[in-house]
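For this view, one protein chain was removed and the others were kept in their places.
== chain A ==
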Amino acid sequence: MAKPILIALALMFLAAMVLLPVVAIFDRAFAEGAGAYLAAIRDPETLAAIRLTIIAAMIVVPVNIVFGVAAAWLVARYRFWGRRALLILIELPFAMSPIVAGLCFLLIYGAYGPVGAALEPYGIQLMFNLIGIVLVSLFVTCPFVMREILPVLQVTGEAEEKAALTLGANGWQMFRHVVLPNISWGLAYGTVLTMARAMGEFGAVSVVSGAIRGRTMTLPLQIELLYNDYNATGAFAAATVLTLLALVTLVLRSVLNRFGPNREAHA
């Protein structure tokens, strides 16, 4: 008796909280017809925003993969002074509001910040361009890959790795043939989360973007801007692109869930 009620409740909740808003985005985007929708998508500034969002994500994701794997390995395999502090530090971006993160980056890397001011004489600018957007995106996404891999590394232990080394594998061979297959699903999952967040981040990016149209506007910023310009079709058309990008990552995720071993363990 309880089961059908729970199912009905869950479905109703999801329909109201998740499905309806997504449907509304597409409904509003096509409210003025497919022609208006296509014209809105092909607006040069919207195309530039799509491009910038993808370029930034393509830089952020690989960097965080390398950093996440290295950090997870370090924390899982070594005991050292400050290990706990490192764990907390890596997770700090989870707890910090993105707008605060953006302001912190401005304070340090802006023209009056210690780093920004030191680089200024060389004509190197870190904020209000692609670099600034990449830096804050790195910050807000840096826990994802590491958090996904760490439990896997802790569960598998180092017996297999030691065996590989004993049998004459060098470090890279051991990583390639033993560690990577073990962590591959966690790694893929963390990558998907990183990608989704990097493309969708608003608050932190908004602070360091400088809002230069066609140059430093990412897709989420462009959506807000179009909406504030009373251009609802443009805003929601751009929103469908962002939603579709997110859906692609979600489909990727569920595919990984289906084929990945032991995903139930911590998904």
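Convention: contacts are C-beta pairs under 8 Å (C-beta built on N, C-alpha and C of every residue); 3 or more make two chains touch, one makes a residue touch a chain; residues count from 1.
Everything that follows uses one rule, which is that contacts and distances are computed from a predicted model.
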item: Options "Amino acid ABC transporter", "Xanthine dehydrogenase family protein subunit M", "RNA polymerase subunit sigma-24" or "Sulfate transport system substrate-binding protein": UniProt name of the undisplayed chain; value: "Sulfate transport system substrate-binding protein"
item: Absent-chain contact - pick from A:Ile25, A:Leu225 or A:Ala239; value: A:Leu225
item: Sites on chain A contacted by the missing partner chain, in the whole complex; value: 47-48, 51-52, 55, 106, 110-112, 116, 120, 122-131, 210-216, 225, 227-230
